[in-house]
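Every protein chain but one is kept in place in this view of the complex.
Here is chain A:
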Amino acid sequence: MNKAAELAEEQQDGSNVVRLSGSLAIACLGDLPDRLDAVQGPVGAIDLSAVDHMDTIGAWTVHRATKRLGCDVTGASDDARRLIDAVCHLDEPMPIRPDHVHPLRRVVGQIGEAVIASGANLMGLLGFFGATLIASWSVIRHPHRFRINAVVQRFEVVGVSALGIIGLMSFLIGIVIAQQGSVQLRQFGMEMLTINLVGRLTFRELGVLMTAIMVAGRSGSAFAAQLGTMKLTEEVDAMRTIGVSPMEALVLPRTLAVVIMMPLLGFYASIMAVIGGGFLCAIALEIPPITFVQRLREVVPITDLWVGLIKAPVFGIIIALSGCFQGMQVKANAEEVGLRTTAAVVQAIFLVIVIDAFFAVFFTWVGWN
């Protein structure tokens, strides 16, 4: 049964006969298909009398050879004849992949599709924002529908669990800013200005911005994956048929949790960054902590804190909405969950930075510098 398939060409009654022998099964075929392809006509017949075992792949190999060479099969056993007949009936060309498109055309098409998709995406996000507002309004009118438990549970996942990583990150960033700043400012003999740099930069910009990026990576992606999986398993549809609005049950608690947690986390991150800066100042610049804090109170206006705290909930809305929106867009398969999760994080971080730029201009305009 496990004899390798062999091929021999012989002269018989004035015509060429291809004699196959051994086992014509996929495990024993070896390079026989290639050798059979190399046989040049005219061939009178393909002789199978020495073949002791055959499967459909062997039968197909014989069938395609007879088709190409236009010859007959002789000496086939009943089994072999049956298999060859069976595959014969199935001989129909079939495309394996979708039609090939010229690369240039494909690139142009992809660019077009991407433009349309991002436009639709932005519109969709706007629409989703509207739907969230409507859902919040209906919850305000019917307060008993408000899911306090869901919100509190998200507080923990979004806020408390993130304290460690956000604190550590901010502390290190404070050190980096202080260190890099002091190196530059030393050239002017203005090392004391390092405190201004650390204080103002962290409260105004970096504390909240870095928190937003971290929350987008931690929670925005989680929202997209959770809701995407729920869409796939039809949980969201089931919810709708029972009369529970997914916007109220899933999106609103998550959005609210992030909106409330973002200012808290942002403030915490700023404090940690300042501590990091103070730590470096104490060690490398020999500014005692007391002096550091005193100077900080003199140079950092309270408006800097407001700037950070006003931006934080807006960033929170963007992160939660893009996460939930992308999750709810999942339709087809598990692969899409991954793609949508990536899209949620990228979209959230991008929009956060765009809005941050607008805020920078706005606060300068109102005179909070």
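What we mean here is this: a residue touches a chain if its C-beta (ideal position, glycine included) is under 8 Å from a C-beta of that chain, and two chains touch if they have at least 3 such contacts; residues count from 1.
Assume contacts and distances are computed from a predicted model.
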item: Name per UniProt, for the chain absent here [options: "Na(+)-translocating NADH-quinone reductase subunit B", "Glutamyl-tRNA(Gln) amidotransferase subunit A", "ABC transporter ATP-binding protein" or "Curamycin polyketide synthase"]; value: "ABC transporter ATP-binding protein"
item: Contact residue for the chain not shown (choose from A:29, A:125, A:139 or A:177); value: A:29
item: Sole residue of A:14, A:42, A:70 or A:93 that reaches the chain not shown, by the stated touch rule; value: A:93
item: Option touching the unshown chain, where A:104, A:290 or A:332 are the choices; value: A:332
item: Those residues of chain A which, in the complete complex, touch the missing chain; value: 25-27, 29-31, 33-34, 55-57, 60-61, 64, 82-83, 86-87, 90-99, 332-335
